[in-house]
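Have a look at the structure below before the remarks.
Apart from one protein chain that is not included, each protein chain of the complex appears where it belongs.
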Amino acid sequence: MAAKRRWEKDRLVWIYQQMVRIREFEEAVKRTFIEHPQVIRGHAHLGDGAEATIVGSLFTRKPSDMVMPSYRCHGYPIVLGTPLKQMMAEIYGRKDGLCRGFGGSMHLADPERHFPGTSGIIGQSIAHATGAAVSAQIKHTDQIVYCFFGDGASKQGAFYESLNMAAIWKLPIIYILENNQYQAYTHFSLEDANAMAGEPLSKKAAAFSMPGRTVDGTDPVAVAEAVGKAARRARAGKGPSLIESKFYRLSAHGNVITVPPLPTQFPEHEAIAVYGNRAEFEEWRAKDPIGQFRARLIEQGTMAEGDAESILQSARDEVAEAVRFALDSPLPAPEEALNYVYA
Amino acid sequence: MAAKRRWEKDRLVWIYQQMVRIREFEEAVKRTFIEHPQVIRGHAHLGDGAEATIVGSLFTRKPSDMVMPSYRCHGYPIVLGTPLKQMMAEIYGRKDGLCRGFGGSMHLADPERHFPGTSGIIGQSIAHATGAAVSAQIKHTDQIVYCFFGDGASKQGAFYESLNMAAIWKLPIIYILENNQYQAYTHFSLEDANAMAGEPLSKKAAAFSMPGRTVDGTDPVAVAEAVGKAARRARAGKGPSLIESKFYRLSAHGNVITVPPLPTQFPEHEAIAVYGNRAEFEEWRAKDPIGQFRARLIEQGTMAEGDAESILQSARDEVAEAVRFALDSPLPAPEEALNYVYA
Amino acid sequence: MREMMYGDAIAAAIIEEMQRDESVIFYGQNMAMTDRDPMLKRFGRSRVRIAPISETAETGIAIGAALTGLRPIVELWMSEFMLVAFDQIINEAPRFRYMSGGRVKVPVVFKAGYGFAAGWAGQHSNCLYHSMMGVPGLKVVVPSTPADAKGLLAASIRDDNPVVYLHSYMLTLERGEVPDGEFLIPLGAADVKRTGNDVTIVAIGWMVKKALAAAEQLKEEGISAEVIDPRTLAPLDVNTIVSSVSKTGRLVLVDQAPRHSSAAAVIAAEVSEHGFEYLRAPVRMVTALDTPVPYSTPLENYVLPNEGKIVQAVRSILANQAVAA
Partner (left out) sequence: MREMMYGDAIAAAIIEEMQRDESVIFYGQNMAMTDRDPMLKRFGRSRVRIAPISETAETGIAIGAALTGLRPIVELWMSEFMLVAFDQIINEAPRFRYMSGGRVKVPVVFKAGYGFAAGWAGQHSNCLYHSMMGVPGLKVVVPSTPADAKGLLAASIRDDNPVVYLHSYMLTLERGEVPDGEFLIPLGAADVKRTGNDVTIVAIGWMVKKALAAAEQLKEEGISAEVIDPRTLAPLDVNTIVSSVSKTGRLVLVDQAPRHSSAAAVIAAEVSEHGFEYLRAPVRMVTALDTPVPYSTPLENYVLPNEGKIVQAVRSILANQAVAA
């Protein structure tokens, strides 16, 4: 019993630690736009606010399970063990990047860690994840697939088509709808018929006679519980589930879209910049999953204040080293662009 | 009261008459493959079995309401008053065809009768119909749109995306899912997650917090009742509804697909030809909506046996004349092909 | 006349056309979010709408609305997002009129930015016009200046056919003189952006600017380059191009797309058939290299066409003549 408690304690602290590692990484990405202008190109998107959902979900996975999120993809490989150095170098477009500078922020891939890659086209990756579940099913690998996507993506045809196919083929997959309440600059209540009717987005599961459930996405334990149940179902060959994890994106959608060489940075959150609703933003910031979870673990005596600090510190060290590594890594040689077009 | 009864009687007989006109037209199309080989090209699809759904639905419409079905489109314009001669001439590829021989069986269009045209690509016309509802809404025309599509089409992304948009925009449209139990050669139970779970396809409405209802599509009065309710809702500005009308396609999906000049005809129904399930076919043939409705009207004293006969005879005459007209109409001149590419 | 940015010229055309014709409507994702939106204020929630991430429905709805009397403009943002709805663009909008034997029309504008070559990587930086410019019934417009952006968009909105209007993301902040008020540029008329005698350079969208810069540089070498912007890829003004080649005898085509998915190839083909007799040297295509668009700066620069590559191409075919002579 004590051993069991101990084990759980470790696991809760592990969750906290991963959440912090993600947050610190994202903060460094965000700071890069100020500290090293032009180093990050195109469009980068942060997962701050999503940490409880990401880590709570992946907490339930077995080592060979596959993870396939959308283009907002930094958090997941961090949990899977991808070196932050390689990730940051990729986001900085360097030769030592995870994808040699070919993909950038939106297209991280680490197949050895069961993270096959992402798509920047909304909703399409839901089908890819479903295909990974076909592989698992056909090869009897006992893997399951964690498919993450946004509230906005649930308005794309690919979402519905995929869920129907997963249901009829009884695929081992969990669909985790990250309802961060915004689709770029649009509040989800402006574009979703369930939301307009005051119903949760997990209602969409009914279209496929699939279990659908909505959880508090700021609480990693609640997420782990719901996703764990879906994982058991998937692993037992009973098919897919849809879980809506509701939380709040804490940064703006992405850095400002502009034409180079104009500088780009992260603007204010859309709640403020677009809707003039600072109250909404502040309300949700107060529910920051990391702050909440930290307080809870300390309060419950699961984690000492000092441990929390050293977790934070070591995450910061790890991220600082990643930034240094990335800045030091050379840009790829131009002619490398001709590689990897065909296998 | 007697006047009211009389009126209803006329309307019920009208329904029967339209059903018979559709059926006779379709029978003539089918016979053409035997009597005049090669005259109908490409792929033709018949609506036999769907008459109660078509006429029951359109019974509830006002004259300017718009009708947008799929490529299985012969039945609807017949009810709207499009001359059968022009329709048959189109299906025969003639100069006097409804679309001058450019469209054929799958692409009838009669915009003056609020029938703007159809698409042969599954599911896409659901979006077009939704757009017609946008026109009605913006122009305050008090029109509503009758959007018909198949059970198979409800697996296409366009279906889901359209229903969500219609719901959030509160569009005046009724989505009539014609569940004829087959998607080409595939029984719907093999491809639909609701069906596999033993639930009706109208469950999909829950994904959009929209009213969803399943009706007996062999009974035009039941269809009219359900569609009428949805029509009132649409006209009142309360938004869309989904109605699953369940019936059975009585002919094969279409004529045999082959390469010219090999002859093509209608094969046996898929229940028999593909699944070897003659019992299913016979069971549903016994529920032929036309036979059922005829018996009911006669039994109820709404229609005399002799009236039924003369309705049939005049439909046959009308169709025979359409066939003659179509056969007599010249083929278009080759160079006409260069017309109508651009407006 | 007023100096304006390319992006603002586009907005001006939409506003002016919406003012002029109340059947014009405008919608898309991430626009008109709040009542403070200026378009919304002007035209109301009925004609200006916010749409979910549902391109198939967005474009399909526009087709249905166009079939029944409206003139929708669909804001699609990046041209790649059309691909999830490509059936609607390629195989629905341009088919209805023909299949109905001329009984209906589909006046719709699909508006999207293209070719955002700024580190957006493989999926957001492409040029897809080649797959639309050959579809009969569809028109494809690619403006390269603020004035063209306005005049061609107004004409696209008034056109009774489906038009794909592709603006270059890279030109968004580009400034230029733009006529005030009603200003229409007919679809199907190429524009000679610079006259010259030694070589014809045909360039598209963002590449026009680079071609003009190359022409300036070539001038210093004593080479006189004519620069033509087709402006609309469908209809394609082959005559203007062939007649320029009849004067110069040489043709360089500049296109941001990879070689085999370029408008350049189509134009080269036309000239190889209709301008062959005038050609004194091989046609040269300066296109993107045959790779997806990579993320990192040196990689991206390497694969895209630029001024230097254009200059090189021109020199090479002038050299070619020297050898032949």
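Just so it is clear, A, B and C label the chains in written order, and each chain counts residues from 1 on its own.
Just so we're on the same page, contacts are C-beta pairs under 8 Å (C-beta built on N, C-alpha and C of every residue); 3 or more make two chains touch, one makes a residue touch a chain.
From a predicted model like this one, the values you see are computed outputs, not experimental measurements.
In the complete complex, the hidden chain is touched by one of C:51, C:108 or C:135, namely C:135.
Residue C:123 is the one among C:30, C:54, C:123 or C:240 that touches the chain missing from this view. The hidden chain makes contact, of the residues A:47, A:75 or A:103, with A:103. Residue C:234 is the one among C:51, C:187 or C:234 that touches the chain not shown. By the touch definition given at the top, chain C reaches the unshown chain through residues 56, 80, 83-84, 86-87, 90-92, 94-95, 98-99, 121-123, 126, 128, 130-131, 133-137, 234, 236, 257-262, 264-266, 268-274, 276-277, 279, 281-285, 290-292, 294-295.
The chain not displayed touches chain B at residues 40-43, 93-94, 97, 99, 101-104, 106-107, 119-124, 152-153, 155-158, 183-187, 190-192, 258-260, 262, 274-276, 331-338, 341.
Listed here are the chain A residues that touch the chain not shown: 66, 68, 97-103, 107, 109-111, 116-117, 119, 121, 124-139, 157-158, 161-162, 164-165, 168-169, 339-343.
Here is the rule we go by: only the chains that are shown with their structure count from here on.
Summarising the inter-chain layout, the chain whose CA centre lies farthest from the centre of chain B is A. The distance from the centre of chain A to the centre of chain C, each centre being the mean of the chain's C-alpha atoms, comes to 36 Å. Chain B has its Cα centroid 46 Å from the Cα centroid of chain A. Chain C has residues 51-52, 54, 56 in contact with two or more other chains.
Multi-chain contact residues of chain A (touching two or more other chains): 155-158, 190-192.
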